[in-house]
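Okay, handing you the structure first.
Of the protein chains in this complex, all but one are displayed in their positions.
Right after this comes chain A.
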Amino acid sequence: MRKHMAVLAAGSLVLALGLAGCASEGGSGEAENGKTLKVWWWENDDSALAQSWNKAIDIFEEEHPGVEVQFELKTYEQMQQSGQLILDSNDAPDVLEYLKGNATAGVVSKAGLLTDLTDVAAERGWAVDNTAQDVGLYENGTMGSGQRYGVTNYGEYVGMWFNQDMLAAQGAQVPETLDELEAVMQKFVDAGITPLALGSADYPGPHLLYALALAHMDADSLAAYQKFDGEPDWAAWQKAATTFADWVDKGYISTDSTGIPAQDSGNAFAAGKYPLFYSGTWWAGPFASDIADFEWDQFLFPGNDLHPGSGGNLWVVPSKAKNKELAYDFIEITQRPEVQNELGNLGGVPVAAEDGGVSEPVGAVVTARFNELLSGDGGTLAWYPDWPVPGLNDVFIAQTSDLVQGNVEPAQVASNIQAAYDAGKPQG
């Protein structure tokens, strides 16, 4: 027995020493100033973003002979969950893709872990004076204004993807008002088809509820909700929840949707099972490659001026980065037309593509519409419903799935959202 204890103890010691070894190992690989650029991102190799960023690395290497680019692929979860610890350590890279938002970039910018890029952007003449780049601005940890801590390369917005063939079969036109949309959906219900592909177990449910709430909001009430600039219009949320519940009752939304994640609902649309799918531009690439049997397109939520969407995730430079000038060079390259056009042609939504630089149809549609949203001509980007307060996403998913199941009254939904919002919003 004692022998066993000793073996066990020795094992523990080995483990402890091993852990200690791991902890101290990181310091040994430190880069020399100006000789290496450590870059991290989490996008998969076959994504539009990764392909265009790899092109940026090629250009960087060409222009910086003698500088070695050390790239590491991370995962989204890794950066979401331990990004703060990494940025606080001496192992931080020189430049990395980081999550926009109050709970992520906001928290670390407030803690002084990110380099303030305001002056760098001005000195280098970066074109960051558009609303897509608001996601890089933080003041006291709140996104949208203040100092610049990040620069985004891409944008995204949520719209209604539709199956042109199915609409034509019902003799339906692209709706321009909410009433027209409801009339189109009713036609499908009458024909025995559930019109809306919805994954309420995931973000599509909250996005739809947000679109319905945005129908009752204006710039002021949006600023109140997103930037704590006054009291949000909770009545708009109650009206949204009422419409949402009404759509479930009328059969526009399947009650099964609570067991369906976002990916499944997108797949079901791509398989031609549903005529409508309200979701983001990140589906453009997959749809372009997966849908062969029918014609498809996208319209903005009918009747709304405000649409969920924003600039994408950020390039940030940690305060502890060792080669900041090289990092700035790299960020600059990712904004160049050749990289941005490539991104658009691969189905991404570039923020700085040249006019006519995006030639592929899939990229051309979303890029043009995104630019309209940026300029304010075709509506305005309204960010996402869960941004104001950390953890709000879970609340939204819970509320929309309860709405679909009829477990909760619309008024209760609005007050539940308000309670979570109030509990999490910055004090004072």
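As a convention for this text, a residue touches a chain if its C-beta (ideal position, glycine included) is under 8 Å from a C-beta of that chain, and two chains touch if they have at least 3 such contacts; residues count from 1.
Criterion: contacts and distances are computed from a predicted model.
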item	value
Protein name, per the UniProt record, of whichever chain is missing from view ("Nitrilotriacetate monooxygenase component A", "Sugar ABC transporter permease", "glycine dehydrogenase (aminomethyl-transferring)" or "RNA polymerase sigma factor")	"Sugar ABC transporter permease"
Contact residue for the chain not shown (choose from A:Val39, A:Leu99 or A:Leu113)	A:Leu113
Option from A:Ala201, A:Leu300, A:Ala382 or A:Ala414 whose C-beta touches the chain left out	A:Ala201
Residue in contact with the excluded chain [from A:Glu97, A:Asp233 or A:Asp402]	A:Asp402
On chain A, residues whose C-beta touches the chain left out of the figure	2, 5-6, 8-13, 15-16, 19-20, 80-81, 84-85, 88, 103, 107-108, 110-111, 113, 200-201, 255-260, 264, 268, 390-391, 393-394, 397-398, 401-402, 405, 407, 424
